[in-house]
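These notes are about the structure you will find just below.
Missing here: one protein chain of the complex. Every other protein chain is in place.
When the chains are written out, they are named A and B in that same order, and each has its own residue count from 1.
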Amino acid sequence: MLILFSLLLLGLSVAVLLQKRLLNAVILLGVFSLVSSVIYFWIGAPDVAVTEGAIGVAFVTFIYVLALSDQGKLHVIAEEVPPFLFQEKGELQGVELEILRGFAEEINLELEVEFVGHQELTSLIGGRRADVIAGAYFPGYLAEEELSNSKSYNQSQLAKIHRSSGAKGGIGILEETDLSEFTEVNEEDLSRFSSLEEMVRAYNEGRIRGFISDSGRMSASLYRVNTPLRDESEIVTLGEVKYGFAVSAEEENLLDRLNDYLTEAARSGRIDDLLSDHFR
Amino acid sequence: MEMGKYSVSMKTLYVVVIVVLFGAITIGALFMVGDSEVSRLGAVYLERSQEISNISNAVFSVYGMYRFYDTLFELLIFSTAVLGITIFSDLEPSIDSGSRKPVESHVVSASASFLYPIIAVFGIYLAFSAHLGPGGGFAGGVIGGTGILLLALAKGAEETARNFREDSMKQLEYLVLFLALSVAILGALYPIKVYRDALGTGVITLVNISIAMKVFIGTWAILHFFVKHRGEV
Partner (left out) sequence: MSTGLLASAISVVIVCIGVLGLILKRNLLMKLLSLNIVNTATILFFVLIVYNPGDRAPIDPTPGVQYADPLPQALVLTSIVINFGVLALSLLFTMVLVKRYHTLDLIKIEDFVRREFEEEKS
């Protein structure tokens, strides 16, 4: 019987080390401790059995689970922008997801994507609750000094959509977007919005005469604009934007690794494949 | 590619060396040692605990009486580990308490308030009766800590931390350490027989309670740190 239990322990120890997922390994380690506690009781060591039972099964498992609960994860916060990073039928999809998943695998962390509102982005990254900002991010999108931008993986245009005739009101723009590079736009003319949906609704209702956004968001939002409006609208290109990611300015190591990964992926042509897959 | 080959061969080298080493130890354990029996010292301790009327647990008589210095210094090692954790706990910023709430579950919280006193009493019982039956200071302290674990899971770490205040815990820790050290020094000054006759079972209980409190406070500090920095489960 004792030999049988010892062989069970042997099998469990091998099983712990063969696990791919850390959580499974931790739970198996708890079982390992439980079986060893049974052996101690069996061979006349009840003091050791009680102590090993309480520590090995309860405490060690608990602190491992707590330590795992946050670390070993790459926290990505993003706005939902359809071709880039979005959810469909409960499943994450998009070109940025593929890139970030590859990056997370490269640095041995588990990817965790959290969709948040436009306004929460900076506060979350400032409070160290998240590591990477994604979701059609481009330099200048958030006027935040605490951020550092990664290399870009795709280029696109910053565009202005406005009604061709008979419109009044200002030009809509998202809060915190920095337009200092594009001086054509008059600051007094702008009205700020806290989310894309709100801005599109205001445009639909005729409260503003147009809005400025990058073309990725623009094409996503055009689906939500009524058909007559879409026919009446005119799109003007203001400049170029480079889609990339952002990390907190203090996280230099993470930025280095992200840049290394993006360079490598661009060189191997993986990014081009992904872009042609997702943007047809 | 060269590097890859190199690291693979190093890996096999490691595996071979370790397997050979431990294989040798295993064979030694199997064939060099004859049939085992109770070691000479162990037999002595068993005999002595038969003589002493108020200690019936021979394991306790080893770690609580005859080898109390071993236990004392191992407690000091444990305290050092806990001290390292508390120092880092002060250095590291903790996540804000409002952002994460414990999972509300009526079954868990109701059963916790029902079970916690039972667990606490069981831990105290083990700590007090170490010289009579299985258990002892270590098991008692750890089981008390398990009660805290249950409370932290059910009611949230914040409330649990409020119930067991940090500053009073720290003072209690020093008091307990002082108690253990004074017991040890008294034991060094007087022959164990005199000492036992003077205090009776009281000194045994003193030893036990100091071990149990030390372990309890240590596990509480570790749990508190991990819950504070990793949020609720």
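Operating definition for what follows: contacts are C-beta pairs under 8 Å (C-beta built on N, C-alpha and C of every residue); 3 or more make two chains touch, one makes a residue touch a chain.
The shown structure was predicted, so the numbers you read here are calculated from the model rather than taken from an experiment.
Of the candidate positions A:59, A:138, A:153 or A:211, contact with the hidden chain is made by A:59. Considering the complete assembly, chain A touches the hidden chain via residues 2-3, 6-7, 9-10, 13-14, 16-17, 22, 25-26, 29, 32-33, 36, 39-40, 43-48, 51-52, 55-56, 59-60, 63-64, 67-68, 71-72, 74, 107-109, 131, 251, 253-254, 257.
Residues of chain B in touch with the missing chain: 11, 14-15, 18-19, 21-23, 25-26, 29-30, 33, 35-39, 41-43, 45-46, 49-50, 56-63, 67, 70-71, 74-75, 77-78, 81-82, 84-85, 88, 92, 133-134, 136, 138, 142, 215, 218-219, 222, 225-226, 229.
The criterion applied here is as follows: only the chains that are shown with their structure count from here on.
A separation of 41 Å divides the Cα centre of chain A from that of chain B. Taken in their complex, chain A has these residues touching chain B: 45-47, 49-51, 54-55, 58-59, 62-63, 65-67, 69-70, 127-129.
Residues of chain B that touch chain A in their complex: 57, 59-60, 93, 95-96, 99, 126, 134-136, 138-139, 142-143, 145-146, 149, 219, 222-223, 226-227, 230-231, 233.
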